[in-house]
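On to chain A.
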Amino acid sequence: MPVRNTHNAANALEVRGIGKRFGGFWAVRDIDLTVRPGERRAILGPNGAGKTSLFNVLTGDTGASAGTIAMFGEDITRVPIQKRIKRGMRRTYQHANLFDSLTVRETLFLAVAGQRGGWAQLLPLKTSDPRRIEAERLAEIAGVKDFVDREVSDLSHGQRRQLEVGIALAENPKVLLLDEPAAGLSPAERPKLSALLMSLPKNVTVVLIEHDMDIALQTSESVSVLHNGRLLAEGSPDDIMQNDDVHKVYIGGSHGH
Partner candidate 1 sequence: MNTFKTAVSAIALFAVAGTASAADIKVGVISILEGAFAALGQDGIRGAELAVQEVGGKVDGSSIEVITMSSDASPDSAVNAARKLIEQDGVDLIVGPLSGSEGLALRDLSKSYPGVTFINGSSAAQDTTLRDSSENFFRFGGDGAQWMVGVGNYAYDELGYKSVAVIAEDYSFPYTQVLGFMAEFCSAGGKVPEKFWTPIGNKDYSSVVYSIPQDVDAIFVALGGADAVNFLTQYNQAGGDKPIIGGSITIDQSILDSKGPFKELLIGAPAGTPTVSDYDGEEWAAFAASYTDAFPDGFSAPSIFAHHYYMAAKAAMLALDEVDADLSNDQAAFRDALTDLTFVTPTGGMMRLDENRNGIVDNFVTEVFEREDGSLGNRVVKVIRDVDQLLGQDKETFLAAGPVSRDNPSCP
Partner candidate 2 sequence: MRPAGYLLFLALLPLVLNDFWLTLVATRALILGIIALSLTFLATYLGVVSFAQATLAGVAGYTIAYFGPNTVGVGFELPFLVSIPLALILSTITGGAIGLIARQSRGIYAIMITLAIGVAFFYFTRQNYALFNGWTGFSGIRAPEIAGVSLRDPAALYLLSLGTAALAMVLVAGFVRSPMGLSVQAVRDAPGRLLALGIPVTTPIVTAFAFSGFLAGSGGILNIWYQERISSFSVGLGPIIDILIVSVIGGLRHPSGAFVGAVVFVLLDTFAVDLIDRERFNTLIGAVLLLIVIVAPNGLQQLAKDGFGRLRQSNSNATE
């Protein structure tokens, strides 16, 4: 597929013709997305629609089989995860593999130190260390400040999700990719997470992959719906709610109660 290097620097993410193939099967194909800086975008779709495949290509966890991805005008299609992180891309994980024996504060500290450096320091950390203070600030944003000294293994599922967001916010993220942040949360935990997502700094671009329509529509300005590996619809939450195709896909869907 020919690659056109004419990306618009004004866009946070510009995805052109992205496809991911496993053997002879295209998990996603011909996806075009344009996400403006600061935009809240949800990518919605039923199970098997190709959400995770698309997400992994965006984060760099797997390579694209076709197409290009640009971040603020720079082609990052072949850029490894590490360097995408350096350029301001952050992600959360659905199956949270966190550092179970570290405390919340220590985990957030590593997230800061991973970007700022100083993780190799052999001397104990001072209370006045700016990276430690920054970790506490992140804890506050992510709503995990009350149990900042608790070990991660003692956290509830929802608290771990909040911590995930806290980690992803470390050191000025530009584009935040959230992988089904609400999956597995109890009804009581959902509103908390929605509130957290809505309170994220406005200068951060957020792309949210979500199975749950309520959370997706509630927290986003625009929604892209995937179906069978292709883009089915795109628009504002209101547009999407009115869209007949989306209704067909989401038979018995959770919207509209």
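Note that in this section a residue touches a chain if its C-beta (ideal position, glycine included) is under 8 Å from a C-beta of that chain, and two chains touch if they have at least 3 such contacts; residues count from 1.
On how the list was made: all candidates are chains of the complex that A comes from, given by their letters.
This is a predicted model, so every value here is computed, not measured.
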Candidate touching chain A in this complex, from 1 or 2: 2
Of all residues in chain A, those that touch candidate 2 in their complex: 81-82, 85-86, 91, 93, 97-102, 106, 109-111, 113-115, 118-125, 167, 170
